[in-house]
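The complex appears here without one of its protein chains, the remainder shown in place.
Moving on, here comes subunit A:
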Amino acid sequence: MSPQAIVDGLVAGSMIGLGAIGVTLTYSILRFANFAHGEFIAWGAYFALALVSVLGIGMEPLGPFSFGWLLPLAAIVAAVLAGGLAILLDRLLFSSFRARGSATIIMVIASFGASMALRALLEFVFTSKPVYFTRELQIAVRFGGGLRATPDQILMLATTVVLVVAIHLLLTRTAIGRQMRAVSENPVLARVAGVDVGKVVRTVWFLGGALAAAAGVMAGLLVQIRPYMGFDLLLPLFAAAILGGIGSVPGAILGGIVVGLCEALAVQTIGAEWRAAAAFAVLTAVLVLRPQGLFGKARR
């Protein structure tokens, strides 16, 4: 087995973790599993791709990286757009179910429908042919012990660390973060305590959508951009969110890394077709031994 699996697993795990933060936040605050979350990943990648293709400037590779200066800017705009898309989806679809007090299962099925619609829209506009941000080749940096990582991969790990620290500080040190946690713990009480629950809900959707877009751009850069890229990540996202404990940001990212590493190790040791199975074996074990997840608090 090559230690390279560790680098691959960490990078894939970062992407999964960033997506899982959105899943875990929407789940803890809105109390339903949003199966359309994967689409924010794909839409984020396509938003960035559209911007890069339309502008067509700043494409020359920047230093050791495979992409030019435009892509990081496009990624930020894509994050904002994907955040807006998430808020729009909530306003058009989920908010009306919430207002009617619909059962969770109705929200979940509605999110399935939204997922299909959003994906179909991408296929309609961009076709289902895979596309790439860049076709540049990259020289991997060697770290000794057989470990290698491309500059792109190193940048992604660093970006993930920065984003996760920022979100963690936002949740623990700021007024909006406290309000998010308060709504997550007890929405009724939060409302009567003076929290603008509508604003908290919009913030959560925006954050989830924006982080998913970041994951989407990373996935597009490392692998390829396809309409199904988000949907294919959906189960690992949920595995990571559950593994880390619903509502926990550090848990989601750690869960993502565990799932990413398991998948990478399974590809190396058992075979690529067992990739998903390995992650789910770990998930099952965690659910049996620690049902509240790694960082989750046991519900009384």
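One rule holds for everything that comes next: a residue touches a chain if its C-beta (ideal position, glycine included) is under 8 Å from a C-beta of that chain, and two chains touch if they have at least 3 such contacts; residues count from 1.
In this text, contacts and distances are computed from a predicted model.
Undergrad: Given the options "Regulator of SigK", "ABC transporter ATP-binding protein", "HprK-related kinase A" or "Circularly permuted ATP-grasp type 2 domain-containing protein", which would UniProt use as the protein name of the unshown chain?
TA: The UniProt record for the chain left out of view names it "ABC transporter ATP-binding protein".
Undergrad: From the list A:A190, A:V217, A:L261 or A:L283, which touches the chain that is not on show?
TA: Result: among the candidates, A:A190 touches the missing chain.
Undergrad: Which listed residue, A:R148, A:H168, A:R181 or A:R275, touches the chain dropped from view?
TA: Here the residue in touch with the unshown chain is A:R181.
Undergrad: List the residues of subunit A that touch the chain left out of this view.
TA: Touch set of subunit A with respect to the missing chain: 170, 173-176, 178-179, 181-182, 185-186, 189-197, 199, 203, 206-207, 297.
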